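See below for the structure under consideration.
Apart from one protein chain that is not included, each protein chain of the complex appears where it belongs.
Should a chain be cited, it is by its letter among A and B, assigned in written order, with residues numbered from 1 in that chain.
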Amino acid sequence: MLHYFETLGRSTRENFAKLGRATFFLLLTLQGIPDILPRLSLLIKQLYSVGVLSILIISISGLFVGMVLGLQGYYVLSDFGADETLGLMVAASLVRELGPVVSALLFAGRAGSALTAEIGLMKATEQLSGMEMMAVDPVRRIITPRFLAGLMSLPLLAAMFSAIGIMGGHIVGVGMLGVDDGAYWSQMQASIDFYDDILNGVIKSVAFGFVVSWIALFEGYDTLPTSEGVSRATTRTVVNSAFSVLALDFILTALMFGDI
Amino acid sequence: MTELNKNTLISIKNLGFSRGNKHIFDNITLDIPRGKITAIMGPSGTGKTTLLKLIGGQLQPEQGSVTVDQQNVHQLKPSQLYSLRKKMGMLFQSGALLTDLSVFENVAFPLREHSHLSESMIRTLVLMKLHAVGLRGARDLMPSELSGGMARRVALARAIALDPMMIMYDEPFTGQDPISMGVLVHLIKSLNTSLGLTSIIVSHDVQETAEIADLIYVIADGKVIDHGEPNALMNSSSAWVQQFMHGSADGPVHFHYPAPDYHSDLLTT
Partner (left out) sequence: MSHSQRQDTLVGLFVALGIAALFFLALQISNLGSYSNQDSYTLVARFENSGGLKVKSPVSVAGVRIGRVSAIQFDNQTYESVVSMQIEAKYSTLPEDTTASIFTAGLLGEQYVSLEPGGSEDYLTDSGEIEITQSAIVLEEVIGQFLFKDKDPEE
């Protein structure tokens, strides 16, 4: 029993220490932002590997999620004779929730894990240490551009996800199930509010981009410099990102849409 | 005393460092002379790499001080530490080349980061450094296409890119075939004389190291066991140093890991 408490105490302390390191790491990362502005080529390179390489998975997933929403929504709504509100249902679920959340989860799996593995391997092969010895701050040179790229990419990817999803819903709802084309769009336009729905969705995805990039880069930077350490860190990135995105989504939704 | 300061580049005093509960260094004191090749030797796991990281200011000691070029490394501000590091080259065991850059860009990296030289100037410098290690023709290769020995030579070219006053070599001979080993031994020696460097080699390859070192410190169990010129150490009075320098299988360090008596161990079922 005593042993159990001892373990609990130690792991609690370790978790707090890790949170402290992560916070310090974030501050260092943010401090490096002014240095990036004169060296945009670093940022562009990362936008490519973080953003461009994620487009395919985001587009295809968005299309299928939209099609499923169209199909499921139609069956539920047509029971109430409300199938012309299908467009509204598809758009509202995508713009408010599914767009930001699902693309953040996919982003964590595609780009986040790649970032962790890349940074972890750089640590394991002494590249980060080597940079320090060449008097180059690895956080500014390596971490900050990747962080900014993640922060910028996710909102754009989430917007693509929602837009393509709405098209997917249109293909199924209007193209296959015979919902009126005009009703699909007009119901959407009448009820989706630019500020309440779309801007809040964008704010959400910026927040998710921040959190996922932070977790992915920190896990890579904080990893044990062995192959086992890197593979564990990669797993932790995906798990912790998914958990944080979902928890943060609840908090943001409550703040934006609810009256809690 | 002034004489000593002038000839000593790095002075380590009463250094103590531990990782977790394990004492890596326990009150180590040593001096590294300017312009010479000094080797720090010892069995695996005695924290020789840790010592280099302490000299480079990447780790903080628990006690004692490290003075490089009359500056106490661990009391410098980050900006001062960075400008000191520009004068230190370090060759990591793995080479630590940046995997997403070509050989040329790897050597150009410190120049691009720290100087505002023109592109043609950088090109000239990089080719000079690559020529010095004999790899001018490999400039367009990526690090993944290099053999271990070549990667170390590229890393060496990168380490001398900023014309440092000293270079630290972390296990430069480990895992090399005889030819690349010979090349590296020759390079370390010739660069040290031609560039007027101070070299510190951390290694457990006795033969190669003894060949080029002017001074050897032997470290084990967190202490300096012995030091002196290679020939003197070969004939050291300490049995332990004798065993280490000659690589005997048994001696003060036993071949067998501590275990119960062999016969009684076999008979217990």
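To be clear about the criterion, a residue touches a chain if its C-beta (ideal position, glycine included) is under 8 Å from a C-beta of that chain, and two chains touch if they have at least 3 such contacts.
Bear in mind that the values here come from a model prediction, so they are computed numbers and not experimental data.
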Neighbouring displayed chains - absent chain, whole complex: A
Options A:L115, A:I192, A:I215 or A:A242, residue touching the unrepresented chain: A:I192
Of A:L157, A:V172, A:I215 or A:V245, the one touching the omitted chain in the full complex: A:L157
Omitted-chain contact residue, chosen from A:L30, A:I44 or A:V239: A:I44
Positions on chain A where the hidden chain makes contact: 41, 44-45, 47-48, 51-52, 55, 91, 95, 153, 155-157, 159-160, 162-164, 166, 185, 188-194, 197-198, 201-202
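The definition used in the following text is that only the chains that are shown with their structure count from here on.
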List of chain B residues in touch with chain A within their complex: 53, 56, 58, 82-83, 85-86, 88-90, 92-94, 96-99, 109-110, 113-114, 155, 158, 162
Complex contact set, residues of chain A against chain B: 121-122, 125-127, 129-137, 141
